[in-house]
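If you scroll down you'll find the structure; I have some questions about it.
Yeah, one chain of the complex is gone here, protein chain that is, but the others are all in their spots.
Chain nomenclature is as follows: A and B, assigned in order of appearance, with residue numbering initiated at 1 for each chain independently.
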Amino acid sequence: MPLLLVVVAVGGIFLVTEVLPWTLSRQTAVKRNGKYDVIIIGGGATGAGTARDCALRGLSVLLVERKDFATGATGRNHGLLHSGARYAVTDRESAAECIGENRILRTIARHCVEPTDGLFISLPEDDLGYQTTFVEACHRAGILAEAISPEEARRLEPSVNPALVGAVRVPDAAIDPFRLVSANVLDARLHGAEVLTYHEVVDFIRTGNCIEGVVLRDASSGELKRVEAKVTVNAGGIWGHLLARKAGVEVGMIPAKGSLLVFGHRVNQMVINRCRKPADADILVPGDTICLIGTTSDRIPFEDIDKNEVLSTEVDVLLREGAKLAPSLATTRILRAYSGVRPLVAADDDPTGRSVSRGIVCLDHAERDGLEGFVTITGGKLMTYRLMAEMATDLICRKLGRTAFCTTATTPLPGSKSESKRESRRGRREFISMRAGEKGAEGRHGDRVEKISFDKPTDAALVCECEQVSVAEIKYAIESLDATTLVDLKRRTRLGMGTCQGHICAVRAAGLLGRASGDSEGALSDVASFVNERWRGVCPIAWGDSLVEAQFTQWFYEGVCGLGEIVDKKDREEMI
Amino acid sequence: MKKQESRNISAGNFEQCTKCTICTVYCPMLEVNPFYPGPKQAGADGERYRLKEPKYYDEALRYCLNCKRCEVSCPSGVRIGDIIALARAKNSRGVPKLRDVLFANTDLVGSVATRVAPMLNRALESKPIRGAMDTLLAIDHRRILPRYAEEKFTTWFAKNALAEQSKYGRSVTYFHGCYANYNDPQLGKDLVKVLNAVGFGVRLMEGERCCGMTKIASGMLSQATADAKRNLAEIRREVGEGRRVIATSSSCAFALRDEYEHILGLDNHDVRSSISLATRFIYRQMERGNIKLAFRKDFKMRVAYHFACHIEKLGWSIYSTSLLRMIEGLELLLLPSQCCGMAGTYGLKRENYNYSQAIGESLFAHIESLGVDCVATDCETCKGQIEMSTSVKVLHPINILAEAIDVEATRKLNDLK
Partner (left out) sequence: MRYDTIIIGGGLAGLVSGIELARSGSRVAIISSGKSALHFCSGSFEFWSEGMAAVGSIAEHNPDHPYSKIDPKKIARYTEQTKDIFARAGMPLVGSAEANHLRLTPLGALKPAWLTMDEYVTFEAVGVSEYRSVVIVAIEGYLDFYPEFIAKGLEQMGLECHIREISLAEFNRLRQSATEMRAVNLSRTLKGSPLREFAQRVKALVEDEDLVLLPAIFGLGEERGLQIVEEIVGRKVKVAATVSASASGVRMQKRLTDAFQSLGGVFIGGDRVVGCTIDESRIVSLNTANHEEEEFVAENYILATGSFFGRGIVATPEEVYEPILGLDVVPQMARKEWYADDILDAQPFQKFGVATDSELHPMIDGRVVENLYAVGSILSGADAVKEGCGAGVVIATALMVAENILAYKHK
């Protein structure tokens, strides 16, 4: 029996407000009649960036993603805006690409970037001689690298290991990949692109030697849809290997897993790297309210690329090495562990996958394999997503016979169009006096905060208290940023990313989501899948305060609320 | 027999917060003021954002009373009040108001005020002057300010008591604090009376400064630190000579023991356990059989004990109430443990007056309903607040003890001539 909602108003005696305060925005319907110019497969940074670039150049675009945006390697790395210094010694070309993109992203994606600067520190066990090689290599790649004294390093970054014997300051920064992707998708849509999340490509439409579109499966309904396009772009990251194979071509990739740990607060304000040949757990990045250490590096079989497992041996390495960068990490609460899979294009037999070039690979399969209408863009890194998108779009335009030029290097993303109150000197006082939810929203959405309405008194209420996510921001993410589940909301807003890992906010947000969609049952299974998604990251580090929190969480959701009885086991894992 | 130390979890780290929200239940400000973000948001939650960027500091943290009831209630040992106090000191901008400087510099103001006490007290009671103070200094005109004494406690002590203190075999050092010195010397006199009766000589520290609580509350940490260092040096000398240092004010004792370390970052671990509260000191001496008390046969009093916030934080109200219970002829009632709203100089400020009174409202009604002879409390500012807001007189447990004891009989019991 459907839930009966009744609103009764008796004149003047009491206030009855709308029971359904807003409705869930429907995902863009698939273009009727006719072909898209381009279908882009993959909602990571590369896919989103390519969709934006294509849309800005006037192409008709469909972006499809089998889950949500930034669920692959894009959302599972350091969130480091490399200066390129890390690659300066081993891969000058990558280093130069990085510093170029670094400068561009600071402008076009300012609301996603925190200009922290970075240090490359030498510890007593490191070869100080490497520092000289390092600084010279940086200069050759055009990276401003300045050797500073250990005293100066300790002053700039009080959390740094005080035993350091040398340090180099470089223009590293932090970048939020979720916001970055979200802003790219938003801009693509503002320029006419259409977007489908939770739609998996199950097959390609193939006529002779030509790919003419894709067959999609809607994850929620199971329905199959055929969509046609002149060009189909494989931007599937590591999954691109499997997509290419489905299309009948081979793109050899090496899945290299990297694991990271998230700490409960910002221990450091600058990025801290080890000044030595890249190794495990040698980068500590402050990002938003937290900091994270990573990564490990291990080759894994393709069967495991969806597992995102973190082993206790990896946790041990990360903790041990992390404490060498900043000793206080050893006594800082760990919120969770996660891992991602780097899409490295096979080059040699290095088992660690580390000396493989992360260089960008843009393949026209017509040229390479005689398969028309299919392009693969892969390799590269989060840092170079825009450049990758530019290369892919250039190729697409060539194939379509278009001549539009790329403007993404100079066109700010939505949210970065103007200096925010937080950033500007004049806005400082105003920023300080804003409510927590508004501050949180401005920090995350930049100038798009104007689109978030705090007009009603109920809008400013915090849903997620750890990360200061308000009702208004949740509504905005549902209406404007394609969020359909709690995990999507997490990626759009930081809901549940804080200390309690969703203990308080999951059920609150589900209450709002359930009202918006009218689907209480769906909202409840969403809670179950969300708390399980959080638990999966907590599990590898569940001791101390994190275990206290986990006990509290299980006790609440299962003990007090009986969630496990409401939601079938199979539904608890869905949609993560 | 083996003495073992517990393996305790490291104390105070804000990351021990499990987001359980219990602190929000016990915050007195939150009950009356929706603009205060509450201890959870202002404390551990906000701290993560302030560490991200100081601009996330919320000016509404100024509403915090520093009562520490959030800390007493926290099941995870998070020092929420300290987090808020430090955030305030670090982030609140602008030059402190003249009023706040006056309130913070209790020593300076007290020294001047006691010299002109009769005139000043009359002035402070006059409506036009209070109106002017409200306008010029933002001190609420409805607030009755504490009266100043004509003679400082230290002056009285030097004149009337100092000489005979060396006659006693045992001695203890009294940290009188600003209130007993400038406003209520009777409290100091009563303590001397009781301690002398049981055979303890009283010493004062010549270099005693304000404990710093008011400066800490106004975010003037550097001035507070200067005073604190001086006090610690004095206390170290006394402790080094084998004496304990006792205060009558629970807030002074709390500042010396905990705020010095937690807020000012001073290392006081060597003397911390030698700093005590007068009632605790006397109770413990009694319990060990070191001293005895004899009470007047005709003493009769019905007393309601008020649990001041900082004695609750110290956990020491049990000493005051146990001591009062020992007094023959005294009937003791316990008030519910809640903040009176005064919080030191907080309630004096015009912008806080309404909140301050709203917080104490139910306590005042409760007190009025009991029909007691007086309220007892270890905190001087609670005394001011309750006396202003009810018709009941407020005494310190030491005042009551001094009134209740039979001095001659007590001296005899303690083998004094």
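The rule is short, and it goes like this: a residue touches a chain if its C-beta (ideal position, glycine included) is under 8 Å from a C-beta of that chain, and two chains touch if they have at least 3 such contacts.
In this text the structure is predicted, and so the values were computed from the model without any measurement.
Enquirer: Which listed residue (B:K40, B:R130, B:K193 or B:K349) would be found touching the missing chain in the intact complex?
Expert: Once the missing chain is taken into account, the touching residue is B:K40.
Enquirer: Just name the one of A:C54, A:L489 or A:I504 that touches the chain not displayed here.
Expert: Here the residue in touch with the unshown chain is A:I504.
Enquirer: Just name the one of B:E238, B:E312 or B:E380 that touches the chain not displayed here.
Expert: That would be B:E312, which touches the missing chain.
Enquirer: I need the residue numbers on chain A that touch the omitted chain, in ascending order.
Expert: For chain A, the residues touching the absent chain are 1, 3-8, 10, 13-17, 19, 312, 435-437, 457-458, 460-463, 465, 470-471, 504, 507-508, 510-512, 514-515, 520-521, 523-524, 527-528, 531-532, 534-536, 539, 542-544, 547-548, 550-567, 569, 572.
Enquirer: Identify the residues of chain B touching the omitted chain, counting contacts across the whole complex.
Expert: Spelled out for chain B, the touching residues are 1-9, 18, 20-22, 24-26, 30-31, 34-38, 40-41, 71-77, 273, 284, 287, 312-316, 318, 334.
Please note the rule applied: only the chains that are shown with their structure count from here on.
Enquirer: Using the touch rule from the top, collect the residues of chain B that touch chain A in their complex.
Expert: Within the complex, chain B touches chain A at residues 10, 13-21, 37, 40-41, 44-49, 51-53, 55-59, 76.
Enquirer: Okay, in this complex, where on chain A does chain B touch?
Expert: Listed in rising order, the residues of chain A that touch chain B are 264-266, 286, 288-290, 331-333, 422, 428, 431-433, 436, 439-440, 443, 462, 465-466, 468, 498-500, 503-504, 545, 548-549, 552.
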